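Sharing a structure with you now.
Complex shown without one protein chain; remaining protein chains in place.
Chains: A and B, in written order; residue numbering restarts at 1 for each.
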Amino acid sequence: MKEEIISHILMQKEDAARKDKIEEYIEMAGNSSMYLKDPFDRAIALTFDLVMEEQLDPWDIDLVSFSRLYLKRVKNSGLIDLITAGRIILMAWKVLKLQSDRVVSSLEEKEEEEDEWGEIPDWYMEDDGYFYTRSVIENGPPIEEKIRRKGERKVTLIELINAFEEVRNEIKIKEKRRKSRLEQQEKFMENAGKAAGENAHQENIEEEIKLILGRLSKLNGRAMPITEICDIHNKEELVMTISSLLFLTREEKIIMWQEDFPYGMIYIKKVHHHEEK
Amino acid sequence: MKRNSLRIVEAALFSAGRPVSVDEICDATNLGKKEVTSAISSLMEEYKLRAENDDTAIEVSKAGEKYAMQLRAEYTEYGKKLSGMEVPKRLLKTVALIAYYQPVEQSEMKNMVGSSIYEHVRELEQMGFIKSKKHGRTKILELTTYFYEYFGFETTDREKIKEYLKEKIKRTK
Partner (left out) sequence: MKRNSLRIVEAALFSAGRPVSVDEICDATNLGKKEVTSAISSLMEEYKLRAENDDTAIEVSKAGEKYAMQLRAEYTEYGKKLSGMEVPKRLLKTVALIAYYQPVEQSEMKNMVGSSIYEHVRELEQMGFIKSKKHGRTKILELTTYFYEYFGFETTDREKIKEYLKEKIKRTK
């Protein structure tokens, strides 16, 4: 039964040597899925195991056959062990992921080889530029490196010493810059710490949330950009507003989303059932 | 004496292995500017005559505002392997496009080249062939003097270069 199921979910390829190899793998990995009592589950888990262990090509697995087979079994037996089913489905998902990773990486490789030249935009059609661009992309560049004699001579001791002086100066400057950057960072952290301390006293989260809720009440279920309820150029106000909004989101009183992560506009919308209360 | 200064300048050009300015040659040879300039013209003429009879594979020619001794275009292919070409084809394509459209926005180049333009621009800048300046959210790209020198263009006039490139494309069709 085991071999039968395995061969069912394996892609049907006519390659005797390959089949032998797979059987060999199955023998080798024979015991790795012993935690499953049912021979059916064990056969499937075993096959998936082989993929995870890189003994089998993920693309050798026919996930469609697998799902058909599995559904049929569930229907027939009427009883399923949810934990085992979960495990097997997780494994199937992993196989799917391996398959998709493979596709993505092979696409990426292809792109790298071809160096993906873009489509020539339509507006180039109108001028000579279009023909030029197309010719460069398709037939290669009309320029060529000139070949000059690359004769080189020995380096003198003076040049070595001058190079030493130059690099010493460079290192000194680099070190100076690094130090001043560190100092600035420290200063910044100190100030930030102070500011946070001061804010902690002023903070009255409940008050702020009330304030924001008041502003939101104008919404009437309409979505609005964050710019309408606070001055986003005032950093303090922005932080205060966003933390209140995050709180309200967690309380499911509003929903908040951003268009075009990470720099896009943030929108807020009030959730209806809360308004009705 | 005139003959001799010709050979001295020839020696300088041969050794430099890159385009050099009249001033550089003066500095290296202790010859005067006038002497160097006239020697360069004579040399260019001499090599040209030889080339007409296929008596040399070498030419002396203007490269940007400088002068260089280099292989005649007909013989470039025989020098490639031993000199080691330095610019990968993909970058040659991109810089050929920039040469045609310059000054051109990086975003516009992205439409043609695809997103590898960012990498290409970085590499071409490092090689010294192009320079860029910020322009709002994109960059304006243009060729450097070094480009004209390296690729042996006898002029730095943008329109003339464009014409030359157009012509060259026609011939490869």
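The criterion applied here is as follows: contacts are C-beta pairs under 8 Å (C-beta built on N, C-alpha and C of every residue); 3 or more make two chains touch, one makes a residue touch a chain.
Predicted model only: the values in this text are computed from it and were never measured.
Contact with the omitted chain, checked across A:147, A:216, A:230 or A:254, is made by A:147.
The chain not displayed touches chain A at residues 147, 149-157, 159-161, 163-168, 170-171.
Residues of chain B that touch the chain left out of view are 3-4, 7-8, 10-12, 14-18, 20, 24-25, 27-29, 54, 56-58, 71, 75-76, 78-83.
Following the convention adopted for this analysis, only the chains that are shown with their structure count from here on.
Per-chain CA centroids place chain A at a distance of 44 Å from chain B.
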